[in-house]
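If you scroll down you'll find the structure; I have some questions about it.
What you see is the complex with one protein chain gone and the rest in place.
Moving on, here comes subunit A:
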């Protein structure tokens, strides 16, 4: 919790600083029609969203340094798109499907054991 707050504030201060050094230049975003957080309310909700994502990343086993890297490369829109539903989003990662398949077969056999159609495991008691 503490760490994620630190990370977010450091990332945020970098972005704010970058904006200041740009002076009064009208940004490209205004022309592309996707203005970033300009009002102070929007900035606060952006801050909160970043903090939520940082926390979720930590809970998913990412070390604090990597959380910082990940957050820095995500745009505001991307942060908003995952902040509220990160737990249910798909995460592609299936290089070795064998374990998954074994688990799957295990469950199927368990069900058929319980139904009394098979007797693969010693610990099951059929409903028959």
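Quick note on the criterion: contacts are C-beta pairs under 8 Å (C-beta built on N, C-alpha and C of every residue); 3 or more make two chains touch, one makes a residue touch a chain; residues count from 1.
Methods note: contacts and distances are computed from a predicted model.
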item: Options "Peptidase C39-like domain-containing protein", "Ferredoxin-type protein NapG", "Cell wall synthesis protein Wag31" or "GerAB/ArcD/ProY family transporter": UniProt name of the undisplayed chain; value: "Peptidase C39-like domain-containing protein"
item: Touching the absent chain when the full complex is considered, from A:60, A:102 or A:120; value: A:60
item: For subunit A, residues in touch with the removed chain; value: 23-34, 38, 57, 59-62, 66, 69-70, 72-75, 78, 81-82, 86, 89-97, 100, 104, 115-117, 127-128
